[in-house]
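One structure below.
For this view, one protein chain was removed and the others were kept in their places.
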Amino acid sequence: MSVQDIDVDCGVSGPSNGISEVPFRLYTDPEQYRREQERIFKGPTWSYLCLAAELPHPGDWVATTVGEVAVVAARAPDGAINAFVNRCAHRGNLLCLERKGSGREITCIYHGWSYDLSGRLTGVAFEKGVKRAGGMPPEFRKDEHHLQQLRVAELSGLVFGSFDPRAPDLETYLGPVVAGGVKRVLEGRSPRVIGRSVQVLPNNWKLYFENVKDTYHASILHTFLNIFRINRMSQPGGINIAENGGNHFSFAKLDYAAEDEDYKHEQLRASNEHHLEDRSILDSVDEYGDRISVQILTIFPGMVLQQIRNAIAVRVLRPRGVGKSELEWIHLGFADDDPAMEERRLRQGNLIGAAGYISMEDGCVGGFVQRALQYNDDEAGIVMMGGHEAESQTFRATESAIRGFWKQYRALMGT
Amino acid sequence: MSVQDIDVDCGVSGPSNGISEVPFRLYTDPEQYRREQERIFKGPTWSYLCLAAELPHPGDWVATTVGEVAVVAARAPDGAINAFVNRCAHRGNLLCLERKGSGREITCIYHGWSYDLSGRLTGVAFEKGVKRAGGMPPEFRKDEHHLQQLRVAELSGLVFGSFDPRAPDLETYLGPVVAGGVKRVLEGRSPRVIGRSVQVLPNNWKLYFENVKDTYHASILHTFLNIFRINRMSQPGGINIAENGGNHFSFAKLDYAAEDEDYKHEQLRASNEHHLEDRSILDSVDEYGDRISVQILTIFPGMVLQQIRNAIAVRVLRPRGVGKSELEWIHLGFADDDPAMEERRLRQGNLIGAAGYISMEDGCVGGFVQRALQYNDDEAGIVMMGGHEAESQTFRATESAIRGFWKQYRALMGT
Amino acid sequence: MSVQDIDVDCGVSGPSNGISEVPFRLYTDPEQYRREQERIFKGPTWSYLCLAAELPHPGDWVATTVGEVAVVAARAPDGAINAFVNRCAHRGNLLCLERKGSGREITCIYHGWSYDLSGRLTGVAFEKGVKRAGGMPPEFRKDEHHLQQLRVAELSGLVFGSFDPRAPDLETYLGPVVAGGVKRVLEGRSPRVIGRSVQVLPNNWKLYFENVKDTYHASILHTFLNIFRINRMSQPGGINIAENGGNHFSFAKLDYAAEDEDYKHEQLRASNEHHLEDRSILDSVDEYGDRISVQILTIFPGMVLQQIRNAIAVRVLRPRGVGKSELEWIHLGFADDDPAMEERRLRQGNLIGAAGYISMEDGCVGGFVQRALQYNDDEAGIVMMGGHEAESQTFRATESAIRGFWKQYRALMGT
Amino acid sequence: MDDQAVRLGVADLVAAYGDCIDDDRLEEWPDFFVEDCRYLVTSRESHEAGLRHGVIYAASRGMLVDRITSLRRANIFEKHRYRHVAGAPRILSVEDGVAAARTSFLAARIMHDGETSLFATGRYLDRIAVSARPFRFIERLVVLDSQKIDTLLVIPL
Amino acid sequence: MDDQAVRLGVADLVAAYGDCIDDDRLEEWPDFFVEDCRYLVTSRESHEAGLRHGVIYAASRGMLVDRITSLRRANIFEKHRYRHVAGAPRILSVEDGVAAARTSFLAARIMHDGETSLFATGRYLDRIAVSARPFRFIERLVVLDSQKIDTLLVIPL
Partner (left out) sequence: MDDQAVRLGVADLVAAYGDCIDDDRLEEWPDFFVEDCRYLVTSRESHEAGLRHGVIYAASRGMLVDRITSLRRANIFEKHRYRHVAGAPRILSVEDGVAAARTSFLAARIMHDGETSLFATGRYLDRIAVSARPFRFIERLVVLDSQKIDTLLVIPL
């Protein structure tokens, strides 16, 4: 590994050879983290805000964050969804204090300034003073103090926001292939949230986002499927990476019928010590009729759309300081699920999340890396599996999608 | 809002238009915080140390902090109160480990160096060695190693300290009006501490100190009095701000008799859903005979003297890192209180403190602001209610006292 | 005290007069702390890794840290002990996740890269891809990606490691006198770990290491022996300091027979209020036949070897951030201990450790200093007891060994 | 009522009290007290120093009701809950239908976003009317071990 | 079985359950449940919102056994243990040999290096078969107060 030239006060310079070497200090430097907030999360990117389904009626709002910045997404009387910074224009108080709510306007608890659902300042308590005494000075103009707005775009029921006018429109940003991956899972369906939880990750946000793009680790770190000898049949699949590099999806197909066959024979091998007592967590149907049993899709910088058999989830990755992140799991069902499908999704839910048989390791491995880099970060990791480029590939023994991440990262960070 | 020119490593530059714009980064920048310790808390200001009544006898001492710096206030044999840094001159050990104590001298636990009650180094263990072996070198002079002393001044039983010889004498510092406000409450009386607690505030110290000076928020953030329709009668009052800007008091009058009347009618309106089951928390007497029911007085940078009806308290604000503060509530009674007055003060105590009906919100609102500014602090809040100056005013729809705070703050910080 | 010229961003400059003044900011400056990791712990010094006895067989390994850096010590098939950084060459994952283990090789959980017991990269999963698809690029060479190795040296069953080729060999580093002190306690014996615990210290690592070298505080901070009037007889002893200054031991002799005498008379004085109900914690034998009852030995930068009567322990000091440290206590017995000696060591164990009668104060006093220096660190402590040099002395009213610490510290830090 | 019955009844009362608060059934909270009751929250330091001014002082059930009305209608704060975990109550005496009991407890605070912290530890010093069912508190003195309260105290302990 | 016996039996069951987990005797854990059982771990927020998808969902004892097999054989994580401290269980009802009970609890997590943190707080909502010994859980719903889980959840709560 080549030692990197690093300036603690000025963030981290780029790796010596493009996108297949990653300076460790990128995960540990506080100044780098501060810059990422400006250049990536507030930069020309799109961040997941909420599901359109969470804002059924005008006046409904959801409070979330883009990077570390508190924002609100709200449905205006005209039915449009707006997003704006969740910080009062007066003294900076947090406006919305709960995760979701509804109302005709948003009123600050501190001094009662009120805003409409597009973030426009509409009322200032005592603006004219009391009995003509006090109040705001004559030159004060409410319309100079609206809340900072974000651009909003929607795709297949997912709502995204961007701080930066330079960001291309959402579908262009995603690219046709990844946009197609989103539509495959959600387009024309009516998602319902069937569960929600947050997994706190003891590591820099990038370590998790890389992990999701990392097809290399799947069968090695997550041994559940192998140990219990589940779907050992060869799985055709591949990785599709968007032009910008930051968005991607990987997928694999499964012969559902063969698996059922296999399952029957399993019964006969009672002797086998590593068998599942109750295989119902695997009972799955080819919901999309294309035999794709796994599709993991990422949208730079912080969203994951997951289909693992019939377990559908949106994961939202939120940076929380240089060495900490939060991962929100939003488990989805659909309006037309019958009771059998509902039960199926719940049982398959054991595969994923903070306690998931094939996902829990991702919750700790990032922390192991973070720890190993403490005061020992002046070298670089290597990401050369499958070459040095970031193109789509039909095989999974590659780190191509990770290189894709660094391609977009470096373009935005200007390093 | 105008974006501020900010240099993270060198603190925060001043707002573009004097004292009615406040750069958000002033609340989040660690370097700014470090400078405040030097220029404000160790600067030409006066900080509350203790009550003279806490040091009744020679030898009594109280350990406290001025800003983040540990100091001791002690009564010397000559009856004078001294204050000095609570850090041993030898290796820097904390000398006084408890909040209060008493003794002829103060001895360091580590190597036994001892100091008199004015902080003078009087003893060095083994100074001459043991059996003529070892000990301090000949050039060592105890009188070159006294503890750093603070200036001490007293007003109406309140003891203050200052690190800086440039600070004007206490009464000049306070200004005649604010000094008068202190005397009104305490002069010639014998205060007794009837309770003490500490409220931990998840925000920069300035957010709380501004809050106390902020008459704008009172009736909006604290809805208790309105909801329960208590003293709705017009309250004459006003705000008095000292020349330097940093010290002030606001006050309001109450027609105690009218309130009792009102209370009686209250009884008849049993239908009213928002009435108090037990109004005894409001039973109050015009203790000072001037019908002033509320006087909130601040002494820059960290003391508050409160009279709310018969609830008298000193509040001491202590910075504890850029995003955290501690607020000590020292509840006072007086030697001549009869049992009825004692009970009155206890019941009115429900109005204030960490669980106070009209004060608890001040414990959380600063944290909301602090959170809203995380990684989103490159703009400024506005403080223009009532104009751009920091003069005394007879109306309360103003932020004049907050501008006063920034007037003194900027003078001291040199920004 | 002379005020130090200090640059926060560039660490702390040296004291004005050599090694008998210590700028307080050395204990509080994060940048100084970062430099210490590079220049001291990764510099030309030797750090304790483990006991040779903890690695009885080839394949056995122990995970520890040198400074903050995670390292592994392992016994190779050839019987040699190797040490290397506990960080995978691929993406930086922590390789060994437990304190100790055993195996033919070390395999990374993340992507299965494997290393032999000298840290050589021996296997890369899918190096050649799967079915000729993917895999590492042709120019990839495993032998360019071995784990960083440490030099390893052993003395009397203690295993040490060093990152720096410039470090002199271990015995030269220790110097003959201190090396002799180690051998006196451990050479030719078979140590067994009889207990292990970790004491978390709320202070900079240097404050504890100085404390162990500080003979000045012993009888003043730790009053147990005086209060209970134990071994009041004069104790011949002294301090031996290595040439480099950083390694030392202090010792004292005891007339074991006289103590027993004394003990008998103790029985008669039942009136004495401060007597021990059960003196068995003091029952001790002259294990080394030289009447030395106390030998406290330090090896720069972080190891202590203690013999207090029959209580033998290795203490390992680990920095954990600028204001926190961890002190591991490894209590030792020997293979030839009879049951009486075993019981003796256990009972004497009450004297030492986190709950030790004559050691517990050392766990809190460093924290008191650290606290006293918060935002009040622009002066210096003085270390002039016994002069300004760092030579061995026969008396204990001296801070000579502490000056020795600063002698080596300054040489390494280049200040 | 025999010792055993008092012991079990007090244990049930203390457990039910915690669940009532932790479930946010605060309107039921005053019913755990007799009409002419006292409820105080203070710190060990003030308690031992004989300083009577704590952080909450209620001298009647009406004042408890007012606490909840204010919490629901007037006071503004971020949503949160507690989790009470208490040790076994100890009955110190039973005289004239009044049991004196003490219980060690801790309360974790869980903010609406899930952030959890150890909010308070302390002991309950209770005087309980045990001559009739349901048992009710005549006096509940909540002595917190710490004089520090994080942010604010609005939900009773 | 009389009230007193149920009360004591449930208290023993809840305490033994915690010790079994805290002692790392996880292979015995499924035996605390009847064959046809339900074990769920979810958050208060999801529970109150009627969202059925939690973090662990077992609908048979076999699924509990599989949890432990996977923990022992398949899953990779850093060694750690819990310390359960629970309040007194409250029996809400006993009908047809089934007791409904609830218990407040907290679980501290102790990593192999000794690092300790308050990992979870919440309440157990139990349905327990009490007509025969040993008492066994028909349903154990673990409602965590927080929706946040630090790092991962592999050892059952």
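Which chain is which? They are A, B, C, D and E, in the order written, and residues in each are numbered from 1.
Rule of thumb we're sticking to: contacts are C-beta pairs under 8 Å (C-beta built on N, C-alpha and C of every residue); 3 or more make two chains touch, one makes a residue touch a chain.
Computed from a prediction, not measured in an experiment: that's the story for all the values here.
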item	value
Shown chains touched by the chain that is not drawn here	B, C, D, E
Option from C:Val177, C:Leu346 or C:Ala411 whose C-beta touches the chain left out	C:Leu346
Selected residue (touches chain absent from view) among C:His57, C:Arg166 or C:His274	C:His274
Where the missing chain touches subunit B, by residue	97-99, 109, 198
Residues of subunit D in contact with the chain not shown	7, 43-45, 85-88, 90, 102, 104-106, 118, 121-123, 145-148
Interface with the undisplayed chain - residues on subunit C	193-202, 221, 223-224, 227-228, 274, 276-278, 280-281, 326, 331, 342, 345-347, 349-350, 353-355, 357, 360-361, 363-364, 367-368
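We adopt the following convention: only the chains that are shown with their structure count from here on.
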item	value
Neighbouring chains common to subunit B and subunit C, by label	A
Chain pair with more C-beta contacts, A-E versus A-D	A-E
Subunit B-subunit E separation of Cα centroids, rounded to whole Å	48
Chain centre separation in whole Å, for subunit D relative to subunit B (CA means)	31
Of all residues in subunit D, the ones touching two or more other chains	76, 78, 113-114
Where subunit A touches two or more other chains, by residue	9, 97, 109, 198, 221, 361, 368
Interchain contacts, given as pairs of chains that touch	A-B, A-C, A-D, A-E, B-C, B-D, C-E, D-E
